[in-house]
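Complex shown without one protein chain; remaining protein chains in place.
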Amino acid sequence: MTTDSLILPIALPLLGALLATALPRIAPLLGVLTAALTAMSGLWLTGLVWVSGDLSIVLGGWGLPLGIGLSADGLSAALLAMSSLVGLGISVYALGYFSGSERGLHFWPLWLLLWTALNGVFLAADLFNLYVMLELLGLSAAALGALTGSRDAVSANLRYLLVGLLGSITYLLGVALIYTAYGTLDIGLLSERVEPSALVSTSLVLMTAGLALKAALFPLHFWLPPAHANAPAPVSAALSALVVKAAFYLILRLWTDLFATITDAGAAFILGALGAGAILWGSWRALRAERLKLLAAYSTVAQIGYLFLFFPLLQALPPGPARDDLFAACVLMAVTHGFAKAGFFLAAGLVQKKAGHDRIDELGGAAQSMPATTFSIALAGSALIGLPPSGSFIAKWVLMQSALETGQWWWLIVIALGTLLAAAYIFRVLSRAFGQEPTPQCFITDARAEIPALLLALASVALLGLAAGPIWSLLGFEGVQI
Amino acid sequence: MIAQFLYGGAGILLFALGLWSLLVHAPLLRKLIALNIMGAGVFHVFIAIAHRGDALPPDPVPHALVLTGIVVAVSATALALALNSRLEQGENEPEPASSPSPGPRIHMQPALSTEPSSKGATHP
Amino acid sequence: MDLILLLFDAVLLITLLALALAAILSSDPRRAVMLFIAFGLWLSLVWARLGAPDVALAEAAIGAGIGGALMLAAARRAARQQTSDRGEPS
Amino acid sequence: MNRDLSLLIGILVALLAVVLLWVFHSTLALDPGQRLASLAMERLPETGVSNPVTAVLLNYRAYDTLLELGVLLAALLGIWSLGPPRPGFQRAGPALAAMVDWVVPLAILTGGYLLWVGGHAPGGAFQAGALLGAAGVIMRLAGHANAGLPSETWQRWLVVLGAGVFTLTGLLLAFTGYGFLTYPPGQAKWLILLIETAATLAIGVTLAAAYVGGRPQPTAPPPPPLVTSASAEADR
Partner (left out) sequence: MSQLLTWTTLLPAAILLSSLVPGALIFLLREESHVLRGVLNMAGAIIKLVLVAVLIWGVFLGVVFESRVTIAPGLDLVLHADALSVLFVTLSTVLWLVTTIYAIGYLEHSPNRSRFFGFFSLCVSATVGIALAGNLLTFVIFYEILTLATYPLVAHRGTPDATRGAKIYLAYTMAGGVALLIGAVWLRSLTGPVDFVEGGVLAAMPEALHPQLIAIFLFLLVGLGVKAALFPFHGWLPQSMVAPAPVSSLLHAVAVVKAGAFGIVRVVYDVYGVEFASQLGLLTILGIMASFTIVYGSVMALTQDGLKKRLAYSTVSQVSYIALGASILGPVATIGGMVHLVHQGIMKITLFFCAGNYAETLGVHKVSQMDGVGRRMPWTTLAFSVGALGMIGIPPIAGFVSKWYLGLGAVEAGEHWVLLILAASTLLNAAYFLPILYKAWFRDPPQEWPNEHVFDSRFETMGALLWPPVITAALCIIAGLLAAAPFSPLEWATLIARREYQP
């Protein structure tokens, strides 16, 4: 039975995508139905991993070296659960956002293919299979991004596609070199056989460079803001919250699983430094962005920077409860950012739809007239800044604590500056909501669109803020018991 | 073994050649050709390491990988060309009024501009 | 005997790299695509030599064939674009 | 892109190439390492096909091929989502028009042969699909607006056929206890053939539709009858 539960999160959305392609008239209905089923299967799998620990199977019944393995450990289960919930929220939101428009028909099949690729990436345990998944992810994301058809959207997504291809090919060269030396593609087998050598470090550099390009790490982030800002709201929510996260997940998987014995402090420091650059540059550009969605896109670049700060610290800490805490905090930060950014983009889409534009300086009326949307922007914003009631506050607390314990105190300055800059650009948006215009009579104005955004933002704040314990137990750590 | 290195080396040279062209040349078509050549280079490396001398039959697994890779590369090229043609189509007609995000066209770096080199690229 | 084989391999590879270099350096879109198609076909020849007939066939049919055709259409449009620009500067 | 910047990039890329070459050489010098070849070869009979590449493609690593069909579909959907095909479509000259009459059936026939022979000799779904696609391309060049493809609904079902059959077979096998994409020993050959046929059709239609380059138009006007060579000359 467990083998089926591992394959369902991939087969269901793929089947849904195929049906949505074949029957365009009822694509929205099919889309939401498949979304519900996929979300359920994702959460069911996370439950299984919670109960019985890591799950892994080999497809085709040929045993490891030949067949392709699928595995779900704590890390992938946590991200799978996040992507299921965020995906469900996006699907319900998209039902309202695209209702009636002809573009909606194209959205659903591509969105379900993207979801398939996402679940595929989280569950894959084979390097070449990851390449195919990354390509499917990149292609469907680029196609979805260009859905609006405007000049900016098409040129931004063309550039995104080219950058994605460059990233995948570089990654593939890394895989080729690994296959040359060790003759197998399975991550599990490789992590046992790999020992430090020139080839392995070169392939690590190549694979990390390719994935960093796809994860928009600092100097290679130039393609992200225009692509995410010009996409329709549900698409940019999916891009920022999920697609970029998948590339980061892979780097984390490679650095802590496959190349655990290879990575040294210097390489990890470079990743950390690039992350710090991303935080400062992303937050600075977000502060100066004129449009709300551009601000959100640059804030994604900054948040990805935070995630990369974990690498030098993970490298410095010896395996033990402290390192488990840090790893769990990294997962918590990734999951919280997923919820918060999805909520933020969905709400921003609503504001844009209502106001007709999303120039921040003239958003007063719209923000005022939609209290629920502004409230979800506030909640999601507080999670992006990392203010207390949110999960990212706890992750930041553990991150800062480990930075001090490992003596790498300089990351603290970066985090402090990043928090202040983030507070500046989030509250620059929120201060627009306090104008003189009278607020409408009730809190929720457009239920079908506002509820998903509100729930996603709420999840990042209340749920993860006060109950982050499950992340630890999902990863199988019992945490620091002094 | 010498043949493997010879061919594999050619694949790596192709990869490097494609990378250089991608970073240097601006027009989209040349970028696409560069990307395809890089892809061909990597596939060539796979095929080279699959070759186990003329006596033994070659290793089928890299062959299957390359086959899949070729199809993936062609589909990506098709999508890129379609996006580009849509871009050119959009160039001579006025922007379709119906697009839901008619925000003022902030100064967007045209897609065909030079691909900033991967070191310290800063988006203007 | 294997000296001649080595020579043959060397010739194959040098032509391959020459074709790739030519395809990259030519500025005229149509010429570049033509050279790229030639490169694709030559690559399938090299792979046939390396004992990979399936992949050679696929590269010839898909890589050079369909990919080449798509690019050729794009190249013709790009060329017409350039002539129309140079013809009557809009 | 001024001269010296491209030179600098050239030097850096050359450096990267040298490092890669050196690393590649050092690993090959070690030992060629036990690749998967020997293992794949010895278990070939159980896969139901004798061509090792098809065995890997459709049996050992069938999951990859399934997703690769997904990639193909994603690309096509992306192309279709960008709107109708380009207006710049001229009718072809007579030479090509004449050639179409025998090249297209030949391509389809060879495609079928390749599909069948894929089981035991070089060939298979992708090559056959490519040939079908090529046939579509030639028809498009010869004047058919929709490259000989049926109406939109048909195209949508055909395009989805490949991955659909693949997934459904996999799920069926999973629920009947064998495991996702684990073929029962007996029927492996027939299942693979079924999947390959569906995949060929799907790939052929997808590649042709991709060449058309836009959403299929509802009723494409059939090309005008062949005019005499004189008037064809006139309107070139």
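In order of appearance the chains are A, B, C and D, and numbering begins at 1 in each one.
In this text, a residue touches a chain if its C-beta (ideal position, glycine included) is under 8 Å from a C-beta of that chain, and two chains touch if they have at least 3 such contacts.
Small disclaimer: the values here were computed from a predicted structure and weren't measured.
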Here the chain that is not shown touches A
Given A:Asp325, A:Asp358 or A:Glu450, the residue that touches the chain left out of view is A:Asp325
Of A:Thr336, A:Ser392, A:Thr419 or A:Ser460, the residue touching the omitted chain is A:Thr419
Which listed residue, A:Val244, A:Leu363 or A:Ile471, touches the chain dropped from view?
-> A:Ile471
Which chain A residues would touch the chain omitted from the figure, given the whole complex?
-> 325, 328, 332, 371, 375, 382, 387-389, 393-394, 396-398, 400-401, 404-405, 412, 416, 419-420, 423, 427, 430-431, 434-436, 438-439, 441-443, 465-469, 471-472, 477-482
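The definition used in the following text is that only the chains that are shown with their structure count from here on.
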Averaging C-alpha coordinates per chain, one finds the centres of chain A and chain B separated by a number of Å equal to 25
Distance from the CA centroid of chain A to that of chain D, rounded to the nearest Å?
-> 31
Averaged-CA centre spacing for the pair chain C and chain B, given as whole angstrom | 14
Specify, in ascending order, the residues of chain B that touch 2 or more different other chains.
-> 8, 13, 15, 19-20, 25, 32, 45, 49-50, 57-58, 63, 65, 67-68, 70-72, 74-76, 78-79, 81, 83-86, 119
Could you tell me which residues belong to chain C and also touch two or more other chains?
-> 52, 54-55, 58, 62, 66, 70, 73, 77
What are the touching chain pairs in this one?
-> A-B, A-D, B-C, B-D, C-D
Sort out for me which residues of chain D touch chain A in the complex.
-> 19-20, 22-24, 26-28, 30, 33-36, 39-40, 43, 59-64, 66-68, 70-71, 73-75, 77-78, 80-83, 156-157, 159-160, 163-164, 167-168, 170-171, 174-175, 178-182
Which positions of chain B touch chain C when the two form their complex?
-> 2-3, 6-7, 10, 13-14, 17-18, 20-21, 25, 27, 29-30, 32-34, 36-37, 40, 43-44, 47-48, 50-51, 54, 57-58, 63, 66-67, 70-71, 73-74, 77-78, 81, 84-85, 88
Within the complex, which stretch of chain A touches chain B?
-> 128, 131-132, 135, 138-139, 142-143, 146, 148-159, 161-162, 165-166, 169, 172-173, 176, 179-180, 209, 213, 219-222, 225-226, 230, 232, 290-291, 294, 352-353, 356-359
